[in-house]
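These notes concern the structure reproduced below.
One protein chain omitted, others in place.
Chain naming follows the written order as A, B and C, and within any one chain the residues start at number 1.
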Amino acid sequence: MLLHLKSLIEDTDTGAGRRFDLFTQIVIVISLLLFTIETLPELRDYEAFFGLAEYLIVTFFTIEYILRVLVTEHKIAYVLSFYGIIDLASVLPFYLTLGIIDLRFVRVFRLFRLLRIFKFTRYSRAWLRLKRAFLDVKTELILYTVLTLLLIYLASVGIYYFENEAQPDKFGSIIDSMWWAIATLTTVGYGDVFPITTGGRLFTFFILLVGLGFVSVPSALLASALSKEAEPTNEPD
Amino acid sequence: MLLHLKSLIEDTDTGAGRRFDLFTQIVIVISLLLFTIETLPELRDYEAFFGLAEYLIVTFFTIEYILRVLVTEHKIAYVLSFYGIIDLASVLPFYLTLGIIDLRFVRVFRLFRLLRIFKFTRYSRAWLRLKRAFLDVKTELILYTVLTLLLIYLASVGIYYFENEAQPDKFGSIIDSMWWAIATLTTVGYGDVFPITTGGRLFTFFILLVGLGFVSVPSALLASALSKEAEPTNEPD
Amino acid sequence: MLLHLKSLIEDTDTGAGRRFDLFTQIVIVISLLLFTIETLPELRDYEAFFGLAEYLIVTFFTIEYILRVLVTEHKIAYVLSFYGIIDLASVLPFYLTLGIIDLRFVRVFRLFRLLRIFKFTRYSRAWLRLKRAFLDVKTELILYTVLTLLLIYLASVGIYYFENEAQPDKFGSIIDSMWWAIATLTTVGYGDVFPITTGGRLFTFFILLVGLGFVSVPSALLASALSKEAEPTNEPD
Partner (left out) sequence: MLLHLKSLIEDTDTGAGRRFDLFTQIVIVISLLLFTIETLPELRDYEAFFGLAEYLIVTFFTIEYILRVLVTEHKIAYVLSFYGIIDLASVLPFYLTLGIIDLRFVRVFRLFRLLRIFKFTRYSRAWLRLKRAFLDVKTELILYTVLTLLLIYLASVGIYYFENEAQPDKFGSIIDSMWWAIATLTTVGYGDVFPITTGGRLFTFFILLVGLGFVSVPSALLASALSKEAEPTNEPD
């Protein structure tokens, strides 16, 4: 019977295994939808319904988690694996809130529930290629992240000296100026903060000229690595 | 005579065939221009003229569609093909409105008329290369679209918790927060919604650091595939 | 003496030729600077000075142009070449304004004067590589430009139907809506127009999801072609 369960939970190529996977995925999507809808101010009267749904979903995921631990051969490996931790994190916050008074803070942990969705792509080849491509350029990505952080800091310091006097409310300190640096170097440009002095504008131009050549390199690198991983010669498996 | 028509409609390398194609394309462009100008508030008095023009254009496209069905050897294949459906969709809404009272809604179907323009590139080699490049990276594109959707959801949930209290009108629910997530992760940044709390700003920075490396990967991948398809060795045809 | 002039004007590897080139380039930069400063409201009193400077610069360029025509062996080829037309366009507007009453309109032609600066890179290898890379991907670039224009049109039509009723002043017609489509699909997002209805926002999201994968492909393609052209094996010259 345990062997039957094992096949049901772990296999993805048998009919029953597929149906179980599909069912789990539907429950995940429903739990995400409920979690999203719950925040709508119009639906705050239906709190009881959302509480009940959450109760049922957590029950299902708890049983699923216990079964997964039971049927797997490498129990500790599963529990400590990425998906093992996610599976546990999907249910643990619910139990942790039972005895605690401040419930608001714990709800933040529900964010992890979203990660359940990664199970969808667990066995996907494309996901593996993405992971391999990511590892291929890991060093450059870290270097680029550090350089981007440095550039954002440099930009924040520079704009502070140029704009602090003209706009003391928006560029009050280097830390305040960082918000501008982030919005500018990512080219989001909300428009809530922007330089108004000639010096600040020239500095912005200079920083963008240097910065844009930096900020978009990581994604181009990742795409290049992915493109290589996707080539037939690199894929004997 | 049918053979003559067949050559006129289907061939693109005979003089008459080219002239027919050119004429059809000009009619398409005119119909698009009329459709666009029709919405100008200044021209609402000329409704009768637009109605007449629409009548003539639909007549032409109807005759063209019937002829295309008549001359082709694989009638069902054409009717069910991408261009067959577009050709029919270009005229059908006009007839469907005749007996229906609510005309406003049906006008939306006219959007499909725009797709006629794809006929211009029907035989183009570059179009085929684009299609092949697209198929080459189809799996990664789907994976990336899913990951981008997940990231947008995660960003929406996160910003909701950070900004909901400070800006309940703009970040009223997770669904409302999604509009911010879309505008931010695509770097459009209209500036109608943006975080004002320190936590929300830090979260935005973190999400952008991760997100920008994701959102622009698909186009880089597609470009890389296109670049490979465009290489002489890959193009024996 | 003509031979001496020929060497002075056409050669770039003799001392005198280099000095002549440098002098010409400095005059170009000065003329650009004057053209820029002239528009400053604070300097409108110095009109006479700018008029005199313009007079001197045009005189120099006129003499230069005549000499270039005189010394070259392939006179007609030069006059009809890209640089020949630019050289003439740099001085012609000045003479054309002498007998014409409306001077404002003609000043627009001065824009072409800016193109003189391309002479700086006339013999540059990198410039040739860029030109070759551009030709390599010309077909795809044209296809992508057409597709981008179609997408912008489609986006304009769509947003018109979603937002016209809610914001008739900003999305008054399909033509008005195009301004939104351009600002959004290029991710500039000024924030002067943006959707406020749920339908319009969902449509924006969908258009961006499709559009971003399109709009940034041309530059990635060009970069890929440039990268290939820059490889040693492709550069025997």
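Everything below uses one rule, namely that a residue touches a chain if its C-beta (ideal position, glycine included) is under 8 Å from a C-beta of that chain, and two chains touch if they have at least 3 such contacts.
Every value quoted in this text rests on a predicted model; they were computed, and no experiment measured them.
In terms of the touch definition stated at the top, the absent chain reaches A, B, C within the entire complex. Between the chain not shown and the residues C:I30, C:L56 or C:A126, the one that touches is C:A126. Among C:I9, C:L143, C:I174 or C:V215, only C:V215 touches the chain that is left out of the view.
Of the listed residues A:Y83, A:F134 or A:F194, the one in contact with the hidden chain in the full complex is A:F194. Take chain B: the residues that touch the chain left off the picture are 187, 189-191, 220.
Within the complete assembly, residues 136-137, 139-140, 142-143, 146, 150, 153-154, 157-158, 160-161, 164, 172-175, 184, 187-191, 194, 201, 204-205, 208-209, 212-217, 220-221, 223-225 of chain A touch the chain that is not shown.
Take chain C: the residues that touch the chain left off the picture are 32, 35-37, 39-41, 107-108, 111, 114, 117-118, 120-121, 124-127, 129-130, 141, 145, 148, 178-179, 182-183, 186-192, 215-216, 218-220, 222-224, 226-227, 230.
The rule is simple: only the chains that are shown with their structure count from here on.
Interface chain B/chain C: under half of the residue numbers present appear on both copies, so the contact uses mostly different residues.
Relative to the whole-protein C-alpha centroid, the nearest chain centroid is that of B.
Chains compared, chain A against chain B: the Cα-based superposition rotates one onto the other by 90 degrees, nearest 5.
Per-chain CA centroids place chain A at a distance of 42 Å from chain C. In chain C, the positions touching at least two other chains are 187, 189-191, 220.
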